[in-house]
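All protein chains but one are shown at their positions in the complex.
As written, the chains take the letters A, B and C, and residue 1 is the first residue of each chain.
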Amino acid sequence: MITGFWHQVRAVVDRDLLRERRQGDMLWITIPFGAIALLLIPLAIGTDAVLLREIGPGMYWVIVMLFGVLVAVSRASRETLPQQDASALLGLDPAAGFVGRTVSSAIFLLIFEAVVGIVAIGLYDISIIGIGWLALTLLLVAAGLALLGTLTAAIVNSSSAGTALVPLLVAPLSVPLLLGATQTYDGLQGGYGILSWVLLMVAVVLVVAIIGVLTARPLQET
Amino acid sequence: MEPQVRIRRWPWVVIALSLAVAFTLSMISPADSVQGDLVRIMYVHVPSAWLAYTAFFVTFVGSVAYLVTKNLKWDRIAAASAEIGVYFTGLALSLGMIWAKPTWGVWWTWDARLTFTFIMFFVYLGYLALRRTTDDPIARASRSSVLGVLGAIQIPLVHFSVVWWRTLHQPPSLIKPDGPAIQDPLMLTALIIGVIAFTVVYVALMVKRIELIHLDERRLQIEQSIERPVAGEAVTAPELGAT
Amino acid sequence: MSEWGWVAFAYGVAYGSLAVYATSIAIRIRNARKSIGDAE
Partner (left out) sequence: MSGAPLVELSGVGVRIGSSQILRDVDLEIEAGEVVGLFGANGAGKTTALRLIATLIRPAQGSGTVLGADLSSAERYDVRRRIGMIGHVPGIFPELTLAENLRYAARVAGVSTDRVAGALAAVGLAGAADRPAGAASHGMQRRTEFARELMIDRSLLLLDEPHSALDRDAVDLVEGLIERKAAEGGAVIVVSHDRDRVGAIAHRTVDLVGGTLT
């Protein structure tokens, strides 16, 4: 291979970030929609401050999960066949393409988590303990969802019903991330051990990353 | 041209016989001291749950073997097992709920095993849905085998997460969902024979289901056989006089 | 519902659905064979 693997990864990440910045879907549609979703919950279940404080973190994570799925869906319909062909003929290593798309998705998700997180803190009066662990959780969830979304998008790629299928595939597989994130927060609040939950999320990230890299080539075969 | 697909009749006989044996044993085994006759639900519930796991494990093995060998035989095994697995998962869930209602008073509890089985059901429902999105056997095999591997490796993680989640919080206030302690040798026999009989049924169903996959492939092959025109011939020279 | 009622319900679901599933495979096999026979 003439080009270095990470060199190609960086080229793909820069390309995706630039496309996203120009198109602005994420910034102007996905993030506001996520914030509105947080606003809708109290409207539906009542504005009891104590109750909201209790369910707030959980609601936040559920919304992060569901919107992580949305990012995956948009990812699945993002590259047209001629664009994929052109990249392939530039000698793009399928594994580098996978890693690059994952990294850019993870960056989108981190931005989403940060903005919607601030809205959640404001609306639900959520208290923040253990900021380092929370940051790690946010990072692991973003990475895990980005990996699952990118891999699933690659699996359904080029099938017509594919895009509709992404949520069904991603949602059940992201259960460990959802539980890991909510339980880490609860653990920090209640002062009990969270290490096993963090390790669980790390395991998910590693497993999906390894499968994604190893299957990048077979998935391009059709 | 592939040889004619062989149609076997023995699986139907085997299915009928095994089910008859399992049914008889579960009826003559004694009632439980705590659960009474409700315990008999165990003889169908436990084998179904066992097969749900086994079938998905076979799908995993088939998927890995396909990715390594690129032999479509393995993909057929994975596909057949996934469908049968989804059936048994659905059955295990339904039977679990039917058992829960008279025992615990509710259809559903957030018991770890129930929740986990429910998630697993959706993972493989997605697998089956994915297979329906394309006819091209090689594309379908490589895509679904990656999902077969991803699903199977994620599943232990889903399992641990759900179990930890339930053990850390709100220990089940109802009866422990493990079912009754088995005191009677006849009960144990009925359960073991039930598991064996259902496993035999699974194998027989696999044989028939793989036959069906072969037949479907054969049908597709005939539909696209060399005698048929290639796709491009659908476009012909415009006939100006036709209108 | 009595205990036996629940047991009957469960067994009906289990054996009934097995019969339906096995029959569905049998029917699909018959249809596939028929259409291959038609084509040949």
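The rule is short, and it goes like this: a residue touches a chain if its C-beta (ideal position, glycine included) is under 8 Å from a C-beta of that chain, and two chains touch if they have at least 3 such contacts.
Since we're looking at a predicted model, the values are computed, not measured.
For the chain missing from the display, the contacting residue among A:I29, A:I45, A:A86 or A:A114 is A:A86, taking the whole complex into account.
By the touch definition given at the top, subunit A reaches the unshown chain through residues 1-4, 7-8, 10-12, 14-15, 18-19, 22-23, 80-94, 217, 221-222.
Here is the rule we go by: only the chains that are shown with their structure count from here on.
As a whole-number value, the distance joining the C-alpha centres of subunit A and subunit B reads 30 Å. Spacing of subunit A relative to subunit C, judged by their CA centroids, is 41 angstrom.
With touch defined as above, subunit C holds no residue shared between interfaces to two or more other chains.
Looking at subunit A, one finds that none of its residues touch two or more other chains.
Across the interface of their complex, subunit A is touched by residues 67, 119-120, 122-123, 125-126, 129-130, 132-134, 136, 138-139, 142-143, 145-147, 149-151, 153-154, 157-158, 160-162, 164-165, 168-169 of subunit B. Listing the residues of subunit B that touch subunit C in their complex gives 7, 12, 15, 19, 23, 36-38, 40-41, 44-45, 48, 87, 91, 94-95, 98-99, 101-102, 201, 205, 208-209, 211-212, 215-216, 218-219, 222-223.
Taken together, the subunit C residues at the contact with subunit B in this complex read 1, 3-4, 6-7, 9-11, 13-15, 17-18, 21-22, 25-26, 28-29, 32-33, 35-36, 39-40.
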